[in-house]
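Submitted below is the structure of interest, expressed as structure tokens.
Left out: one protein chain. Kept in place: all the others.
Right after this comes chain A.
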Amino acid sequence: MSKIPLQFRHNGRDVAIFVDGGTNLLVALRELIGDMTPKFGCGQGGCGTCSVLIDGELHLSCLTLAETVAGRFVETLDGMKQGPNLHPLQRAFADNFAAQCGYCTPGMLMAAKALLDRNPQPSRDEVIEAISGNICRCTGYEPIINAILAAAGGRVSA
């Protein structure tokens, strides 16, 4: 079966790759571009750790047919830091102990970024809603919710 040429913008950089028909974006990012920040958890849409932004919208890369991002903007955790500095969300995750094993962290950060880009001052309920597609096995969610509120400059409840 012939390979399909695919071009898109990956964290502000143009990339051109060849994919097999039916390849999902997660595989394309990890195996063909070498961006290992989106993680593979379930391949079923259930865990959210593969979350990326496509044209600024939160999508599950494991359920995205790679070809559908042709000509579009794909952002992953790899593009989040700002020069040598961590993004305020990354900083807040570290400061608030919002990661233990860290497996869910890339997806959580992308979901949080999608929220704050659209709504810089979310309520606690809006934060909960925004990460409702992301599963964390370790933190119990509270530190993650507090970190996102802290990054937003909101009040962190005890």
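In this text, a contact is a pair of C-beta atoms (placed from the backbone, for glycine too) under 8 Å apart; a residue touches a chain by one contact, two chains touch by 3 or more; residues count from 1.
Everything that follows uses one rule, which is that contacts and distances are computed from a predicted model.
Student: Which of "Sarcosine oxidase subunit beta", "Xanthine dehydrogenase family protein subunit M", "Ferredoxin reductase" or "Carbohydrate ABC transporter permease" is the UniProt protein name of the chain not shown?
Tutor: "Xanthine dehydrogenase family protein subunit M"
Student: Just one of A:Gly21, A:Gly102, A:Pro120 or A:Gly140 touches the chain that is missing; which is it?
Tutor: From the options A:Gly21, A:Gly102, A:Pro120 or A:Gly140, the contact with the absent chain belongs to A:Gly21.
Student: Sort through A:Thr37, A:Thr64 or A:Thr105 and give me the one touching the missing partner chain.
Tutor: A:Thr64
Student: For chain A, which residues reach the chain that was dropped from this view?
Tutor: Contact residues on chain A toward the absent chain are 1, 4, 20-24, 43-45, 48, 51, 57-60, 62-65, 67-68, 111, 114, 128-134.
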